[in-house]
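Apart from one protein chain that is not included, each protein chain of the complex appears where it belongs.
Naming follows writing order (A, B and C), and every chain is counted from residue 1.
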Amino acid sequence: MSDAADNFRRLIDHYRTMARIRAFEETALSAHKAGEIPGPLHVSIGQEAVATGVCVNLRRGDRLTSNHRGHGHAIAKGAEPARMMAELFGRATGYCGGKGGSMHIADFSVGMLGANGVVAGGIPIACGAAQGLKLQKSDAIVTCMFGDGAVNRGPFLEGLNWAALYRLPVLFVCEDNGVAAFTRADSVTAGPGPLARAIACGVPAESVDGNDVIAVDAIIGSAVAEVRRGHGPRFVHAKTYRLMGHTSTDAAAWRDADEVSAARKRDPLIRFAAVLCERGVAAEALAEIVAEAQAEMVRARADALIAPWPEPAAAFNDVQDVGAAAWPK
Amino acid sequence: MSDAADNFRRLIDHYRTMARIRAFEETALSAHKAGEIPGPLHVSIGQEAVATGVCVNLRRGDRLTSNHRGHGHAIAKGAEPARMMAELFGRATGYCGGKGGSMHIADFSVGMLGANGVVAGGIPIACGAAQGLKLQKSDAIVTCMFGDGAVNRGPFLEGLNWAALYRLPVLFVCEDNGVAAFTRADSVTAGPGPLARAIACGVPAESVDGNDVIAVDAIIGSAVAEVRRGHGPRFVHAKTYRLMGHTSTDAAAWRDADEVSAARKRDPLIRFAAVLCERGVAAEALAEIVAEAQAEMVRARADALIAPWPEPAAAFNDVQDVGAAAWPK
Amino acid sequence: MAEVTLIEAGRLAAQQEMRRDPTVWVLGEDVARGGLWGQYKGFLDEFGTDRAVSTPISESTIMGAGLGAALVGTRPIIEMRIFDFVMCAMDELVNQIAKIRYMFGGQAKPAVVVRMPHGMWRNSAAQHSQMLEAWFAHLPGVIVVTPSTAEDTAGLLVQAIRSDDPVLFFDPKDLFGVRGNVAEQIEPIPFGVARQVTEGDAATVVSWSTAMPVAAKGVEMLAEEGVKVDLFDLRTIWPWDQAAVIASVKKTGLLLVVHEAVEVSGFGAEIIARVLDEVGTGVLKGAKRVAAPRIPIPFSPPLEAEVRLSPEKVMTAVKGLIAF
Partner (left out) sequence: MAEVTLIEAGRLAAQQEMRRDPTVWVLGEDVARGGLWGQYKGFLDEFGTDRAVSTPISESTIMGAGLGAALVGTRPIIEMRIFDFVMCAMDELVNQIAKIRYMFGGQAKPAVVVRMPHGMWRNSAAQHSQMLEAWFAHLPGVIVVTPSTAEDTAGLLVQAIRSDDPVLFFDPKDLFGVRGNVAEQIEPIPFGVARQVTEGDAATVVSWSTAMPVAAKGVEMLAEEGVKVDLFDLRTIWPWDQAAVIASVKKTGLLLVVHEAVEVSGFGAEIIARVLDEVGTGVLKGAKRVAAPRIPIPFSPPLEAEVRLSPEKVMTAVKGLIAF
């Protein structure tokens, strides 16, 4: 097949991935509203281009650490939405058998080493995973996703210094949606920003428009190549926007309406659809991709709803080997 | 009095401060060797120009946080060597009544908010002290001293970002002696170094030869002026050398002999004595300053040796108000 | 008097103290917006950005800066948002705040209040549900406050803010909505004084924080069956009201401790060991704990239910003690 055809297919795949992430989270939101999903739910609606553009450059054996807003990362890395949805629903068929929920989805079989409920919690873990892989002479790399909030936590400095020091195969991606919970990133981050911090810790860094999946794909593509070649860690700062509130129950009403409506126009799915149309993709073809994605997630929701709950006794499994499967005294 | 005379007196004072720090630590080392001082002892021999050049620019009401290698900082800030020595000896007359020892000397009456046994432990404390002072509309500033080892701990990033964000009156001083315990700083610090990190966190920063007391005095003088004017934090990276081992029991034999002997030639006291002689100070005058300093510390040692031990019951004081002065059950 | 929720009671107490004393201020994430729980609603407008400080996600520095600010004479309320995040600030809490006064021979006055909403709440899973208050009873230098009602939250928070000792204040997440009557002028409640909830001879039941309403319900069900017990809400576990509990055990001979935290090495163990030490086996005829198994908190409701206390478990335990 020609390069052009390859490239074209890659773009369509981007769109499909983004549409699936969007559909997954919209479905999850509505299930949450309907009381089908317990616990807090952080959706990444508006940020799909980052997850997509990053993970398309990764192999299955590559590892990924994520944060509390990680559905997109998991789907893009190859996790099955049905098992993710079941996990959100707290069912036995979920990735963690219902023990984790939204903030702790992991699928080790596709290298997804887990979401994390602690901001910046994944950074040291990613460094160590890379160190362990290097020790075992693996050619796999580790991608570490975190938000703008994480750059103000200590492990950011420690981890970047660490990865640079040992020339570890880590790709750091700061998914900067401009806000941490209910606080604007620029109101709590002094100095020139994440990029300068990464460079100051010895990690080569670049910025990208995180709402432009083609740009993300390109910049990550070259960063991944560098990392895989053994040139040490790379850092990409992807600027994006969180269209929804912090959690499913937050209306984010404190944000400037103009800002939000401007951001809606930069919605990565809408922008990318326009690009694809320009390049000759029929609107119907895109609509079909969206419809398929929605159908997949509706099915996932329906399946999750009738999936079995975990046996109560399962609460005592997988604590640790010692004293397993019993009330430990 | 003329500016020149003022300046000259300032230089002589520098020399006296440095000589006193040196004499204190040499005396403490020999007392430790003689078994008079229990616990670990970290001396800053070779680094006296930093403490001296920094603290000469501070007022009594200014605060200072220190680290595990803080005798020099305390003396330069105005603490009494006799009470410090008594503390090293674990006596009731020591600054902490014997509860702290070398790693926990504090003298709040001169703004010395304490040494710290945890690397980088003083950084958040300094930030908060500055914030508290600012809240109270004080014009006092806070100086935060730490080593090159601290720049690889998380609180470094958090604290610098914090101080820059709230434009706090903090002067950060990285006393870079090239080594952290038994590990070379350059072997564990990636990227361009502490200066770049500070700048990346939004704190204006400069470097100085930390073995040149005049240079330290000058650069700190202008940094302090900036900080006191309300321009926010400043960072000074002072390059120096630890002439002795990590603790009193470490011979630091792993270091290159040539490196150490080269460093001995840059001994800040020797270098500064040469400068003073060039400027017309008689060698005898300097010798007298040294002799006085030594006599002061010999007296401090002798006094400490006969000072009373704390009453055993004092162990139960100053834990907290609730349940004070008794075995708490 | 106003009937308010527990979280609002805390807000009123902090507000009262900040109005009274200009050295009191609060720092933590999202404080500008009123805090994650609305516990500082209106503070930014009333007290300004210098006293209602919205911070970066920098727990080490939130905690350590609070300490530093106390060292120069202010009285910070350090807001940790959710208890579990204090794990990012343990050096500052354990090695600095708890020890600084002692290490420096009394020179330092670490007058901070550290607020840490703890416990299970709406299936938040393992990293957002922990209760480790027992750890801090084991840590010299700190006060450990564990209220369960709106009234106690208000009075104890006032006491905490006025205290020169560092106070670890565990807000009970699951009880934020319970209501109580808070006075116009909130009076401080002293540390170490238990609140007796019911009276009876059959047994002594001791609880605190989120376990209290469960224990109370169990005790109520027992009462309906004619079994009357002394029920105490400790309110603070360090110091804790040994006198009240011991006096009661001398009457009842039986002791049950109910807490949401893990049973193994929880504070219930200390209460039992201490009471036994004081009264001996001549007096204490039996002692049990109703608490959580030693497992992390699972997400899924049926799994979480395995960890949760229930009035039935409390009832069964008391009956077991009596039968024994």
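General remarks:
To be clear about the criterion, a contact is a pair of C-beta atoms (placed from the backbone, for glycine too) under 8 Å apart; a residue touches a chain by one contact, two chains touch by 3 or more.
Only a predicted model underlies this, so the values are computations on that prediction, with no experimental measurement involved.
Every shown chain that the unseen chain touches in the whole complex is listed here: A, B, C.
Of the listed positions B:Gly61, B:Gly230 or B:Pro328, the one in contact with the omitted chain in the full complex is B:Pro328.
If you put the hidden chain back, the residue from B:Pro38, B:Gly61 or B:Gly230 that touches it is B:Pro38.
From the options C:Pro56, C:Gly141 or C:Pro213, the residue with contact to the unseen chain in the full assembly is C:Gly141.
Looking at chain C, the residues touching the absent chain are 84-85, 87-88, 90-91, 93-95, 98-99, 102-103, 125-127, 130, 132, 134-135, 137-141, 238, 261-262, 264-270, 272-274, 276-277, 280-281, 284-289, 294-296, 298, 324. Within the entire complex, the positions of chain B that touch the omitted partner chain are 38-40, 90-91, 96-101, 103-104, 116-120, 149-150, 152-154, 180-183, 187-189, 254, 309-312, 314-316, 319, 323, 327-329.
Although one chain is hidden here, its contacts on chain A can still be listed: residues 63, 65, 94-100, 104, 106-108, 113-114, 116-118, 121, 123-136, 138, 142, 154-155, 158-159, 161-162, 165-166, 317-323, 328-329.
Here is the rule we go by: only the chains that are shown with their structure count from here on.
Ranked by how far their CA centres sit from the centre of chain A, the chains are topped by B.
If you average the Cα atoms of chain A and of chain C, the two centres end up 36 Å apart.
Between chain B and chain C, the centres computed from C-alpha atoms are 40 Å apart.
Shown for chain B are the residues that touch two or more other chains, namely 154-155, 158, 161-162, 165. Of all residues in chain C, those that touch two or more other chains are 55-56, 58, 60.
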